[in-house]
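Here's a structure for you.
Complex shown without one protein chain; remaining protein chains in place.
Labels for the chains are A, B and C, by order of writing; each one numbers its residues from 1.
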Amino acid sequence: MSSYPPPFDHPFGTRIDRDALAQRLEAAAGWEAKNRLLVQLARELPPLPDALRTDEHRVAGCESTAWLVIGRQEGRLLAAADSDSRIVKGLLALLLTAYHGHTPAELAGFDFEAWLVSLGLQRFLTTSRGNGLRAMSRMIREAIAEFSH
Amino acid sequence: MSSYPPPFDHPFGTRIDRDALAQRLEAAAGWEAKNRLLVQLARELPPLPDALRTDEHRVAGCESTAWLVIGRQEGRLLAAADSDSRIVKGLLALLLTAYHGHTPAELAGFDFEAWLVSLGLQRFLTTSRGNGLRAMSRMIREAIAEFSH
Amino acid sequence: MPMNVPFSAARIRDEFPVFRHHPDLIYLDNAATTQKPLAVLDAERRFYETANANIHRAAHRLGSAATDAFEGARTRIAAHLNAAHPDEVLFTRGTTEAINLAAHSWGRAHLRPGDVILLSTLEHHANIVPWQLVAQATGAIVKPIPLDADGTIDQRAFLSLLTPAIRLVGLTQCSNATGVLPPLAPMIAAAKAVGALVMIDGAQGIAHGGVDLQALGADFYAFSGHKLYGPTGVGVLWARRELLAKMPPWQAGGEMIDRVSFDGTTFAEPPFRFEAGTPPIAQAVGLAAAMDWLAGHDRDTLLRHELALRERFEAGLVQLDCIRVLSASAPRGPITALAFDGLHPYDVAQFLDGYGVAVRVGQHCAGPLHQALGLNGSLRASFAAYNTEADVDATLAALATTLEQLA
Partner (left out) sequence: MPMNVPFSAARIRDEFPVFRHHPDLIYLDNAATTQKPLAVLDAERRFYETANANIHRAAHRLGSAATDAFEGARTRIAAHLNAAHPDEVLFTRGTTEAINLAAHSWGRAHLRPGDVILLSTLEHHANIVPWQLVAQATGAIVKPIPLDADGTIDQRAFLSLLTPAIRLVGLTQCSNATGVLPPLAPMIAAAKAVGALVMIDGAQGIAHGGVDLQALGADFYAFSGHKLYGPTGVGVLWARRELLAKMPPWQAGGEMIDRVSFDGTTFAEPPFRFEAGTPPIAQAVGLAAAMDWLAGHDRDTLLRHELALRERFEAGLVQLDCIRVLSASAPRGPITALAFDGLHPYDVAQFLDGYGVAVRVGQHCAGPLHQALGLNGSLRASFAAYNTEADVDATLAALATTLEQLA
């Protein structure tokens, strides 16, 4: 696990929180607006340094390629991510918002998939082989479970 | 190929002809009557001698076991048959009626399967693996084709 | 969810459109295939009309709907089976392909010369021939477990055959030919005690009472949709996750692959590793609907009803001559197999068909069982939830007339 800062320097989960994102998503009525917002979020997420775009951090099974880096500092989970798809990168911004910078206690009882559903984004959770988002949220939960011990 | 008489001594195709059988079948309205008539025909067909109930004459693929012996005398096809099922044996009596004792010339253009259909017995022709009746009528036609050369 | 309304076979029958087209049909060939309730036909049609797309990796909403329908079917089926995880449910064409998959994948990877596969003499050909072929390919040996005089599995012989060389024991949950129910619990325990895996052929058993896979303790379980009020073209192989993880792929193609190149190919995780190509999507949805439909009834009540029909039928047979019920006093599912003195079962079935009663005759793909019983074939009446007492009584009457006609 890498340490903070870089690559964990991004606004999602710290300067931008779940409520803020939920508001923006709710304001985005319809698919076009939602897609546009995801692209916008992707712009706000800085690229992962090339040194971290390695097979080790690559998440298999995505329609696009995605990378996920997980770290820990002072009891908080740290996460950074990237994708070559902007929509996927926007979804990763949601994932980071949910988890990055949070303590296991803060995350107790939080269900990322349910949150996405409540935001009207269940479409991206479609049960599918190696579904990127599900797989990545599972990886984060496993990391949390690990350092809670 | 064996010679005549025995086992080719039976009434079907000689003393009982197609027209006679067609009349009896047409008189048999409904399935029960048809089944009964087939059982009656089976009674009229003498059993094949044990010496001929051999694997050589056995027709594979029937729901029941059937035997078919094919011979030839003075340009006429001879056939005898038996089955451990009475219904099948009754159907074999129809087969014998159609072919036994006839010359290739008499049989030119005759279609056994179409005849069965016209008698309302298509049910016994159901396309099925190793369908007994179809297979046996094919064997007879092949024998006829052979000795027409 | 058992319902509070009292059970009525007639009401169940009303849910099956085939009886609208054939109101007088007495269908007692349920072990061959069952009829389909409206709920199943509608579920499949609804899938085609509202959610039809190819599944997995679809970048459009119809594809998501199809994927959710298909994977949702897997999840619901796993729940109905009480499997530990949906990933343990592999979709196949039916029982036969399920057993072939286990034999080809597990068998070819794990069987060595001299290993023994023990199969009961009750088995359907589907649980015999795939093992014979894999034995030929690997040098393993197939041994039959003999039967007792009453056509049940000889338990002493079974125990004496159990050695550490046994790698797999194949058992039917319910004989499709005679209905005999082997004592699975002790047999599975004994097989596991010598380290063997156990394949249960659930093709018949699952339709009558169902199965609880976690309680059963077997390693493989196979069944067909079409014998369970579901569509043709779909079935399930269940196996424990740990076992599937060690099994190589069998069929190959799309969906089961991680990465393909001409230099080498890597394979996906189960269940996808075992589902090459486009699966029977609409049929999986139909099978889940069939199991949902069954779960909407009290399974115990259905089974009691089916067994009561069998009892009624066999009680009525006592009035008739020259008929013998096979394995009459053995524990059996709702299946009656008959042998006749001096009559060919085919002739009996033809007359019954004339009276509108559909039964099946022959060896029912259980050649070794019939050889053991010294029979060329038998006549089988098999009961389902939609059969009624009137069906039974009409069949008995038809049988009595038939015997007269054939006397």
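Annotations for the structure displayed:
Keep in mind that, in the parts below, a contact is a pair of C-beta atoms (placed from the backbone, for glycine too) under 8 Å apart; a residue touches a chain by one contact, two chains touch by 3 or more.
Since the model is a prediction, treat every value here as computed from it, not as a measurement.
Considering the entire complex, the omitted chain makes contact with A, B, C. Looking at C:57, C:192, C:241 or C:304, the residue that reaches the missing chain in the full complex is C:57. Touching the missing chain, out of C:96, C:178 or C:204, is residue C:96. The chain omitted from view is touched by exactly one of C:43, C:89 or C:142, namely C:142. Only one of C:49, C:341 or C:404 touches the chain withheld from this view, namely C:49. Residue C:252 is the one among C:159, C:252, C:322 or C:390 that touches the chain not shown. The missing chain lies against subunit C, touching residues 17-18, 20-22, 25, 27, 29, 32-33, 35-36, 41, 44-45, 48-50, 52-54, 57-63, 93-97, 99-100, 119, 121, 124-126, 128-130, 132-133, 142-144, 224, 226, 231-234, 249, 251-255, 257, 259-262, 265, 276-283, 346, 349-350, 352-353, 357-362, 365, 367-368, 371. Interface with the hidden chain, as seen from subunit B, comprises residues 60, 63, 123, 126-130.
Listed by residue number, the positions of subunit A touching the unshown chain are 30-32, 34-36, 39, 63-65, 84-88.
The rule is simple: only the chains that are shown with their structure count from here on.
Across A-C and B-C, it is B-C that has more C-beta pairs touching.
The chain with its Cα centroid farthest from the Cα centroid of subunit C is A. Inter-chain centre distance (subunit A to subunit C, centres taken as mean C-alpha positions): 45 Å. As a whole-number value, the distance joining the C-alpha centres of subunit B and subunit C reads 39 Å.
Among all residues of subunit A, none touch two or more other chains.
Within subunit C, no positions touching two or more other chains are listed.
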